[in-house]
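My questions will all concern the structure given below.
Only one protein chain is missing; all other protein chains are in place.
Residue numbering begins at 1 within each chain, and the chains themselves are lettered A and B in the order written.
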Amino acid sequence: MHCITNIVVAGFTANVLLAIGASPAMVENPEESGEFATIASALLVNLGTLSPSIEAAMRQAATAARHAGTPWVLDPVAVGALAHRSRLAAELLGDGPAIVRGNASEIMSLAGHTGAGGRGVDSLASSEQAIEAAVGLARRIGGAVAVSGAVDLVTDGERLLAVPGGDRLMTRVTGVGCALGAVMAACAATAGPLEAAACASALFAAAGERAASATPGPGSFAVGLLDALSALAATP
Amino acid sequence: MHCITNIVVAGFTANVLLAIGASPAMVENPEESGEFATIASALLVNLGTLSPSIEAAMRQAATAARHAGTPWVLDPVAVGALAHRSRLAAELLGDGPAIVRGNASEIMSLAGHTGAGGRGVDSLASSEQAIEAAVGLARRIGGAVAVSGAVDLVTDGERLLAVPGGDRLMTRVTGVGCALGAVMAACAATAGPLEAAACASALFAAAGERAASATPGPGSFAVGLLDALSALAATP
Partner (left out) sequence: MHCITNIVVAGFTANVLLAIGASPAMVENPEESGEFATIASALLVNLGTLSPSIEAAMRQAATAARHAGTPWVLDPVAVGALAHRSRLAAELLGDGPAIVRGNASEIMSLAGHTGAGGRGVDSLASSEQAIEAAVGLARRIGGAVAVSGAVDLVTDGERLLAVPGGDRLMTRVTGVGCALGAVMAACAATAGPLEAAACASALFAAAGERAASATPGPGSFAVGLLDALSALAATP
């Protein structure tokens, strides 16, 4: 599993992937990211923290993934709120991600590049408000779009699945959404985009509920979430 | 809350901010950091791990914060021990941080750029030895200076507050001091520099004591500190 993600969540993302039995490797330099995207089973591109070097690595990896048929996930963190990354995300869409995962504002903004409008930060929109944007974006990329929120929504442009559950503590730990995108990529190595996105969302919702039931605060919850993901992933 | 911080503590810092109810975003590239410092409620600039790209982002963000009136905190990690970052910190001071937070050696070194002397690493000085340097630096920036140590000291150049408490385990977990600087920035979004720095220090001291009372080691302590911060911040 090739991950290009941000400095805030890299460790947690790797631990989530290890917990579910995946094998993560972060390769984020342009000299290597294309080569690694070719041999990896799946790729995550998360726009959290950028630099000229990392952006070049993202472009190399996305293009190599397209040529090699490696399924990849785009997580357009904060797109819409900042102009530079909005342009980068629009450009990366051209390499055909299997899945785009974001919150409602990010998905609405990204879809807006083709005329659907939408710009802002998470608190300004609910998942339901992003349905039209998500459906349009899924059709455009020929893959799936996942909108994270109180209820997660997943669509491939034809079907629309709602994944309820989870816990509010999931918004009090950094990287839960980013790690969910990584797990979608891991699932996309062996399943279609809609199934991968929906299964990953359902796994997180179940693990979040299990972890929240036994924890006094966000520190313990992050630890319990890893334990719960590991236990659920090992259940036959 | 806009954070430009280092790769070691970025995740822990984000989790601390989320625990107290703040909303962190790390934006550390020069193409975006000025734009984001303008729309954020507060900014942290922590010199822990540097690169040419991040230094440019720090300069853009600090200048944009000054123009926009965004309160910002400078954490001059290891200033005095390394020449390059000492020059960078001195330059950033010109953009008028609301708060400077460091250990005694860092504060003495930073103040020394205007003639007060001081250079070295943490163990060479106690908080009390840095009082004169802190008072002078606070007057120079027209803000507050916080000196972390066994007893935290906070001054705005006129008043001097001592914040006792905490626990020695706080020095056995990476990023506690860095996260304290981030919380000071979050507090500075709604309070004056002296009040923000003192309240953040007091919150950490109380949370550290609570977490230490129930933990067998530094791993558990880091988890418990997040739980304690969340519980204390939620107390009306």
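We adopt the following convention: a residue touches a chain if its C-beta (ideal position, glycine included) is under 8 Å from a C-beta of that chain, and two chains touch if they have at least 3 such contacts.
Not measured: the values here are computed from a predicted model.
Of the listed residues A:Ala83, A:Ala150 or A:Ala231, the one in contact with the hidden chain in the full complex is A:Ala231.
Within the full complex, the residue among B:Ala42, B:Ala104, B:Val173 or B:Ala202 touching the omitted chain is B:Val173. Looking at chain B, the residues touching the absent chain are 6-12, 48-53, 78, 81-85, 171-175, 216-220, 222-223. If you put the missing chain back, the residues of chain A touching it would be 7, 10-11, 14-15, 18-19, 24-29, 31-32, 35-36, 39, 51, 53-54, 222-228, 230-231.
Rule of thumb we're sticking to: only the chains that are shown with their structure count from here on.
Note: Cα superposition of chain A onto chain B, rotation of 120 degrees, nearest 5. Each chain gets a centre from the mean of its Cα atoms; for chain A and chain B, those two points are 31 Å apart.
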